[in-house]
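Note that one protein chain of the assembly has been removed; the remaining protein chains are unaltered in position.
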Amino acid sequence: MKAANRIFSRQHGWRSWRRWVPPLLALAADALAAGLARAQDPGFTLNPAGPPAHAISNLFNIVLLMSLAVLLLVWGLLAYCIWRFRARPGAAIPRQVQGNMRLEIGWTLAPVVVLAVLAVLELPTIFGAAAAQPNALTVVATGNRFWWGFEYPDQGVVTANELHIPVGVPVRVQLRSADVIHALWIPRLNGKTDMVPGQTNEMWLQASTPDVYVGQCSELCGIQHAGMLLRVIAEPQDQFNAWLAREAAPAAAPTSDPARQGQQVFQTNACGDCHTVKGTAAAGTAGPDLTHVASRQTLASGVIPNTPEQLRRWLDNPQVVKPGAFMPTFRLSDTDLAALTAYLDELR
Amino acid sequence: MATAEREYISPVPRASSPGWLLTWMTTVDHKQIGIMYLITGLVFFAIGGLEALLIRLQLATSGATVLAPDVYNELVTVHGMTMLFWVGMPILFGFANYLVPLMIGAHDMAFPRLNAMSYWLLLFSGLLLYFSFLAGAAPDIGWYGYAPLTLAPYTGAGRTEFWLLALAVSAIGTIATGVNITATVLTQRAPGMTLGRVPMFAWMSVIASLLFIWAVPPFTAAAAMVYIDRTLGAHFYDAAAGGDPIIYQHLFWAFGHPEVYVLALPAFGIISEVIPVFSRKPLFGAPFVAAASIGIAGLSMMVWAHHMFTVGLGPLANTFFGVMSMLIAIPTGIKIFNWLATMWGGALRFTTAMLFCLGFLGTFVIGGITGVHVAVVPMDWQISDSYYLVAHFHYTLFGGVMMAIFAGVYYWFPKITGRFLDERLGKWHFWLTLIGFHLTFFSQHVLGMLGMPRRIYTYPPYAGWPEWNLASTIGAAILGVAMVIFVWNILVSLRHGAVAGPDPWDGFTLEWATSSPPPPENFAAPLPPVRSRRPLWDAKYPELADWRADHA
Partner (left out) sequence: MPDWRRADTNLVGVGIFITSEAVFFIALIIVYVVYHGRATSGPSPREVLDVPYAAVITVLLLASSFTITRAGARLGRDDRRGALLWLFATIALGAAFLLGQGNEYRHLVAENVTPARNLFGTTFYTLTGFHGLHVLVGLVALLIAAGVGVKGRLTARGHGGFEAVALYWHFVDGVWVVVFSVIYLWTLL
């Protein structure tokens, strides 16, 4: 009690370290709360937005509470020992206790019980993750260095880097890789699962509210592992259907002169060797599908916002935007650059 | 005192005596080899620490350009490799080298020349790793180098080779040391010292040695397979040819997981030596602590796939490995409670060594708790490959192992050099380490929960990410200052530290039954009789001797 009084008493002057405690705590709380608040942030794993993420988050909450109890117990014992058993000058040598069988049994069995509880608690979530869901939408996600390919096999739609899903519908994501091991992680929608070349893994995504959920690759895949961002746009079923229909359609034909010139630039520079533009001769798969690239929110797999200026900057020199990306630098003239930008900007 | 000192091998390389370099380069004395290991480990610690500071500088703000992405991946890879294999291992096995023969009353290790070879292999492998920077081919594939990233065409010529050669060469040296330590404790014990009376640090060093020599072969196999795939165009990890990248992960983690216990067990051994002495009581439940170490070692070989919960092994495999992993908390908890019980009812002396033990207890328990978190499979699906995991392993490896190492340094420095480290500087070192450590790494738990993956050279300004990253970087800077103080303490104390006698701490075990530093043959006078785990205590306090209380 005396100790507590001394710590929290206001008698300390301005030099006391204690005056920093409240603002530091507030800062910490603010930063934490900030993580909870904003949309379009990966968000707090304790801020789940769908059933799979909720299941994990509930488990987390229970485990964190149990952990706090254990931590306080150990810290409490430690603090007590430090305070109570300090060597006093001239005191006798303490009793040389070798051990105590009952204590050993006790502190062996107690953790067993706690862990058994945890083991039982986690089983439904482990096995539930593998269970099939009725009325699921299937998406095939392929990891590439350093972008995401998405395909809706039942609807014949191929897109890249941004995944649209209908709200409230379980989405079965089949995960593949075109090169090395990647991992798909959207923290607010579920834990991560790896994309391994030569096998197909499965994971579930389901969003309960319309929003933009961001995440990124979570398995080191090379120089631009950090630049392999992704977003999942959850929207009401009718908006999702409309989006899917637009994606299924072939590319819009260029409507302006610069755009027509841009299509020429596209063909001259053999962009179609790497990129697909549905309805044209361009059918490459080494790079993202560009059929509706202008309708995306971001470019270069989430690294830059999708505006004409940023698009031009990317086309001019990808290495400045995303050093190490595999898109070659074409050193286009200013006119070609403007034309190509105009063409791609019309591919909605 | 001065005359007697001149007869002994100077523990520290002294440029004043003629032929000193050749003496050290050709020595087979376990004490000198141990010192070389410790110095080497500390130098690499400084290098690894600088790498960490650069990494934290790059991550302090969103979109920083302090480090290019390729350089960043190199630093992250080499930082991890350095800390594990050229800091943790050499320091702990260096302590074992120095102390184990002394603790068991022997004159040297069982194989002194093999011992020397081990050290020079370790040094050479470290130089090989850092030479890769000069060759423009530093490894950038992460310290555990997953296939197929390590294969052509994804990683260019040289990087993967430097990675696996440096590790393989260092592993050969460590296997030899492991054999040496085990053979030494088995065959060189003083009369009366049964295996049950071997001091805890020596015991843990043996278990760690056996664990290492049985765990490293799968890694050697996996790395050889990577090399064969790259060099001979083979197909071990080639899915198209029927191979499987996941088999690399099974083999690697069959080594990688036991490896962290190879580091943790000797660290636990240090704690088990220092806490009792500064509590003036024997280690509580010593047989249980010893048995728990065997339990940890055994379990550690059955849990490897908890590093693979996101790989798609299926719910049955995931459940098995998850439950097995949680079991390791039990023997670890047993140790923590026994250490607390050792302090309970004791007469605690808060020397710097003891402070680091207390810091260890308070910090490692957090690492152990988050270890249980990652053992819970669905939680690991969120935590794995995020900063929460980075926080977990730094809490156990730095907050745990490194703090134990600091405790060991302050405790045994007088024995090795004949001088004390300065206690005042030591306390600055301790408090700055404690504060700096928690600021650096507790913040990373939050970052992990906020969705930040690991191994990214930069990040968008998502809410909370820049703030907590900055906090972590500030903590790292504080840690840097703490380490400078530590190195300064060592340098100053070597010259001006207070002179220490043979038994400055009123110790329990045989290393304190000889001069500081010990003579070349370790013991000039006859050993006290060994009738318990604490032969020196028994000799000094016969009425309170352990053998009076022993039932076992």
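Chains: A and B, in written order; residue numbering restarts at 1 for each.
Quick note on the criterion: a contact is a pair of C-beta atoms (placed from the backbone, for glycine too) under 8 Å apart; a residue touches a chain by one contact, two chains touch by 3 or more.
Note that the structure is predicted; figures quoted are calculated from it, not measured.
**Student:** If I'm reading the header right, one chain is hidden. Which shown chains does it touch across the whole complex?
**Tutor:** By the stated touch criterion, the chain not on view contacts B.
**Student:** Out of B:98, B:111, B:344 or B:523, which touches the unshown chain?
**Tutor:** Selected residue, touching the omitted chain: B:111.
**Student:** Check the options B:21, B:135, B:152 or B:228 and report the residue that touches the missing chain.
**Tutor:** Here the residue in touch with the unshown chain is B:228.
**Student:** Who touches the missing chain here, B:60, B:216 or B:375?
**Tutor:** B:216
**Student:** If the missing chain were put back, which residues of chain B would it touch?
**Tutor:** 110-111, 114, 175, 178-180, 182-183, 186-189, 210, 213-214, 216-218, 220-222, 224-225, 228-229, 232-236, 238, 240-244, 247, 251, 254
Keep in mind that, in the parts below, only the chains that are shown with their structure count from here on.
**Student:** Taking each chain's centre as the mean position of its Cα atoms, how many Å separate chain A from chain B?
**Tutor:** Spacing between the chain centres: roughly 32 Å.
**Student:** List the residues on chain B that touch chain A in their complex, please.
**Tutor:** Chain B residues touching chain A: 68-70, 73, 140-142, 146, 148-149, 154, 239-240, 243-246, 279-282, 284-288, 310-312, 314-315, 318-319, 322-323, 326-327, 329-330, 333-334, 336-338, 340-341, 343-350, 358, 361-362, 365-366, 369, 372-373, 376-382, 384-386, 446, 448-460, 462-464, 467-468, 541, 544, 546, 549-550.
**Student:** In their shared complex, at which residues does chain A touch chain B?
**Tutor:** 27, 31-32, 34-35, 37-38, 41-46, 55-56, 59-60, 63, 67, 70-71, 74-75, 77-78, 81-82, 85-88, 91, 93-100, 103-104, 107-108, 111-112, 115, 118-119, 122-123, 125-127, 129-130, 145, 179-181, 183, 185, 187-188, 190-194, 196-199, 201-202, 214-227, 229, 302, 323-324
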